[in-house]
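The other protein chains are all here in position, but one chain of the complex has been omitted.
Naming follows writing order (A, B and C), and every chain is counted from residue 1.
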Amino acid sequence: MASFRSASRRLRLGMVGGGPGSLIGPVHRMAARLDDHFELVAGALSSDAERARQGASEAHIAPDRSYHTWQAMVDGERNRDDGIDVVAIVTPNHLHYGPAKAFMEAGIDVICDKPLTLNTAEAEDLVAVQQKTGRLFGVTHTYAGYPMVRQAKAMVAAGAIGPVRLVNVEYVQSWLTEPIEAAGNKQAGWRTDPAFSGAGGCVADIGTHAYHLAGFVSGMLPDAICADLTAFGKGRVLDDNVHILMRYASGARGMIWATQVAPGNDNGIRVRIYGETGGLSWFQEQPNDLHFTRFGEAPQRLGRAGVMPGGVARPYEPRAAVGHPEGYLEAFAQLYTDMAEQITARNEGRAAKPDSRQLATIGEGLIGMRFVDAAVASSRQGGVWVGPDSQV
Amino acid sequence: MASFRSASRRLRLGMVGGGPGSLIGPVHRMAARLDDHFELVAGALSSDAERARQGASEAHIAPDRSYHTWQAMVDGERNRDDGIDVVAIVTPNHLHYGPAKAFMEAGIDVICDKPLTLNTAEAEDLVAVQQKTGRLFGVTHTYAGYPMVRQAKAMVAAGAIGPVRLVNVEYVQSWLTEPIEAAGNKQAGWRTDPAFSGAGGCVADIGTHAYHLAGFVSGMLPDAICADLTAFGKGRVLDDNVHILMRYASGARGMIWATQVAPGNDNGIRVRIYGETGGLSWFQEQPNDLHFTRFGEAPQRLGRAGVMPGGVARPYEPRAAVGHPEGYLEAFAQLYTDMAEQITARNEGRAAKPDSRQLATIGEGLIGMRFVDAAVASSRQGGVWVGPDSQV
Amino acid sequence: MASFRSASRRLRLGMVGGGPGSLIGPVHRMAARLDDHFELVAGALSSDAERARQGASEAHIAPDRSYHTWQAMVDGERNRDDGIDVVAIVTPNHLHYGPAKAFMEAGIDVICDKPLTLNTAEAEDLVAVQQKTGRLFGVTHTYAGYPMVRQAKAMVAAGAIGPVRLVNVEYVQSWLTEPIEAAGNKQAGWRTDPAFSGAGGCVADIGTHAYHLAGFVSGMLPDAICADLTAFGKGRVLDDNVHILMRYASGARGMIWATQVAPGNDNGIRVRIYGETGGLSWFQEQPNDLHFTRFGEAPQRLGRAGVMPGGVARPYEPRAAVGHPEGYLEAFAQLYTDMAEQITARNEGRAAKPDSRQLATIGEGLIGMRFVDAAVASSRQGGVWVGPDSQV
Partner (left out) sequence: MASFRSASRRLRLGMVGGGPGSLIGPVHRMAARLDDHFELVAGALSSDAERARQGASEAHIAPDRSYHTWQAMVDGERNRDDGIDVVAIVTPNHLHYGPAKAFMEAGIDVICDKPLTLNTAEAEDLVAVQQKTGRLFGVTHTYAGYPMVRQAKAMVAAGAIGPVRLVNVEYVQSWLTEPIEAAGNKQAGWRTDPAFSGAGGCVADIGTHAYHLAGFVSGMLPDAICADLTAFGKGRVLDDNVHILMRYASGARGMIWATQVAPGNDNGIRVRIYGETGGLSWFQEQPNDLHFTRFGEAPQRLGRAGVMPGGVARPYEPRAAVGHPEGYLEAFAQLYTDMAEQITARNEGRAAKPDSRQLATIGEGLIGMRFVDAAVASSRQGGVWVGPDSQV
């Protein structure tokens, strides 16, 4: 947020994907603009030349920096004095690995959509590239950008609810209730096709968000999970509903329910976490409230400002006065602001502000891929307990 | 409700358990009074003579019909011309079987708390007794007494959401967050002690409610469940948290989460059910609303009155004008009204009104016991899939 | 509630009005039964002989105590050894005065629906009769029977929000949106007819509830009000919408909005009260929650149990465990329980328990009538400030 202002110039941003018709491309661009740390100067917005050109024009990208392919963009930008500082990769899953690897190898930092890659082998290779190149790499687990989610994480870490016993995350959507991929819906098309999405459908698309959120807030990853993945949509190959039980080494337990076939729900992400002395609950469709209860006391509704219980420092600064709701774009913008702080701090030879470290790392991206593998494996074997192999 | 008024006299009710200090005893008595189909005339309210006497006096039970033991009450009432029509058994689980069997054999109908018995063997024997004696037998699965739960069931049955895909029930409490049984809390004491509660703790006490509600609204029982039961309270033997996955023969899937250790929640029962064309959601702490969505349309909030979607007849009649909230006691009263209608219809040689059949039967009580067995077995084996053996 | 149990016998209750087709009659009967302090033994339930007989039969009133007229009931009951202790008058407004006066003069205590009478002259006369006869007289301002409303009152009185600045009460209904009285709706018919309702329509029917609630919770009555009453329904003579500003001697300010023509609202009573150091808010359709904020701290949701802020003693005892919602009938039952305690204490020569004094008195009924007069007078003069003459 404003307090991160530290650079003497805006960072130069490039984008792969996100041309006309893209859902997430405009979101990235708005998010990058909101806190004013970036200017979008280059793009390979589409594999279709005309769409790439049109998109670049609308985004005020100069014609000579609108590229036909991401490979051309790597070549074009690496050698410019004013080449991009960082690239945002906003393509479908199968097109993350290639550009991510190439831009890192070209010395350019990366912001990448989730899930990290098409499969775990790609993800592992990408981690190796990142370690070799030392590039900064952020993964857009958006919900970790919400102020009250960060507040929840900080409170759990500070012991506000005591040792954690239960972690329950649900992510409830309805948009795939009918087989709209068969009717030509583009967003549904690639997400339900293993060639573009990988081995997981719902579990990769939104299950990874739920799993990340569970880990983000609780500070723990499970030792074992038991998954039941189902495809309800007619003719659908990949799962559109995900039921998962989780066990933690500490003895804690968890559940994940992610679904795309629950009419009446739009983007219902809810995290509830309970410890020996208290509980916290957050719901994404009313994101400015965090519900906190110390056992034996009245439930409290914590807002974006105000006194935080237990002396926990607020890890964020609201963009607008309290009572003026912030939402999804502000959370997404926070990820860009985190990345800007990391880049700028690195460039200035100083430590990044701690809050900027809350942006999901490539390692967390790999953990997400292993989670998808584990969930698919568990389910294919009839719903057995498997280790998600959380170590990176 | 009022439309059930059919008897020329109030039915005579006896009660086993429910003396001073009982939580559920006063609830039964208020429920029995509300719709005016019963008068409480006899009781064995406590095994402690003085408490039994005191309770009977407070309940306006004549001294000669306040019994020291339920055995004495069976003997005393069976031979009176004005003996009780029906007995309510409101004792802890280990004291259901004995009186239930004896009163049935004495020709007296029974209302019994859930879970049905201490274990499945008792439950199976009780079913046999009921079949032999032909007595009416109702089990107090209270949540099936709420108008909007019955509305949901009727809508699902009428196809308002299409073929069912997902059934998600949660029952979230906090009262056992600390090991209050060790500090002498009576309600916690017997519920956490296998000698009084049986093999299940949370799964028997509230998990059976959740499981019944899932079956009641969906009209389906699962083929297989996978359970993870945990005891978090220090020194606790029986489970206080229940995570369950469910699979149905139709291909539908379900989840149950029941817990007694989630601070910030009092009695948070929520049922969500989704089908191919719509969804329904109900939350017990705001019980007068039923949320209904036809896929592709705006979510609707259905109240206790008003136009019901899809031509579904309202299966109930509100006690008070719409907007005047009804709650737990009204739902519990409905169970008594259902029982009154069944008894009166039988006595009058006519068919009972269909809505009265929504009171849980002894067979549903047995199904609940088998669910507890299955959940405990699944969990003890490490969380494997087991069949709950739903046939009665 | 249960703790009020003090009588060795149930009180004998009679009822005037409330026969078949009545909305409020069954509510009174359920309320009287719930806590088991009363038995209904006599009634003049309808001016129609057949309806009176049918109603009495359904209510298990013996045929010889089902009267054709309330005058006959006065005569019949006053001379019986087992005559009624108290009568409930549940007729339309124009039929309160006559029976209330006669029963008091016959030495019988009275529970009377609101508004107290058809006009203020009747109300003043009734107060005089009550003072002369010394009978107990309760007015059914139901919302003051809700546990969390009493909690709010106790907290305000204890200074939990500091000196009161603002009192905002709204009572929002929709049922008179269309002129259903013209189509024969009985409930709408008498409420929109000055001959049965008096000079006020909405202001008398629900405005008096709002005004009472404002006074109950705040402990203050205004010095001056400014009212704008409107009749929107086609052909309607009496108001169906009420806008009122209020000024208090202390400098506090208030607003009342009562309406019967706001589609989407059923019985939306909301009271919000703010002082120099905090605020409270309660909404009748979610009556088990009370929202409390100390200025500068996080908002709290207070339930029917749990720790009450500021050391304020809970003035009530829940009927059911926390999380099991109570509603309208429980609130109404509380009024009957209050009356039972007042009668029993008087009969036993002891002081009534303080909470029972929260039942609205005949004096509060008179204040309500003067409020109706003041509102009508203010509005007829174009919306000028008038004193509601609150002294009794």
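We adopt the following convention: contacts are C-beta pairs under 8 Å (C-beta built on N, C-alpha and C of every residue); 3 or more make two chains touch, one makes a residue touch a chain.
The shown structure was predicted, so the numbers you read here are calculated from the model rather than taken from an experiment.
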item: Visible contact partners (per top-of-document touch definition) of the missing chain; value: A, B, C
item: Of C:T293, C:Q334 or C:T361, the residue in touch with the unshown chain; value: C:T293
item: Residue of A:D36, A:E124 or A:D193 in touch with the missing chain, whole complex considered; value: A:D36
item: Of A:E122, A:D228, A:E276 or A:E326, the residue in touch with the unshown chain; value: A:E326
item: Hidden-chain contact residue, picked from the options C:R10, C:R78, C:R247 or C:R346; value: C:R247
item: In subunit B, positions touching the absent partner; value: 292, 296-303, 306-307, 309
item: In subunit A, positions touching the absent partner; value: 2, 5, 9-10, 23, 26-27, 29-30, 33-36, 58-60, 173, 265-268, 284-288, 303, 319-330
item: Where the unshown chain meets subunit C, residue by residue; value: 161, 165-166, 168, 174, 177-178, 226, 228, 230, 232, 241, 243, 245, 247, 251, 253, 255, 257, 259, 261-265, 272, 274-281, 291-296, 299, 382-385
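Just so it is clear, only the chains that are shown with their structure count from here on.
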item: Farthest chain relative to subunit C (centres taken as mean CA coordinates); value: A
item: Centre-of-Cα separation between subunit C and subunit B, whole angstrom; value: 34
item: Computed distance of Cα centres, subunit B from subunit A, in Å; value: 43
item: Chain centre separation (subunit A, subunit C; CA means) in Å; value: 55
item: Residues of subunit A touching at least two other chains; value: 292, 296, 299
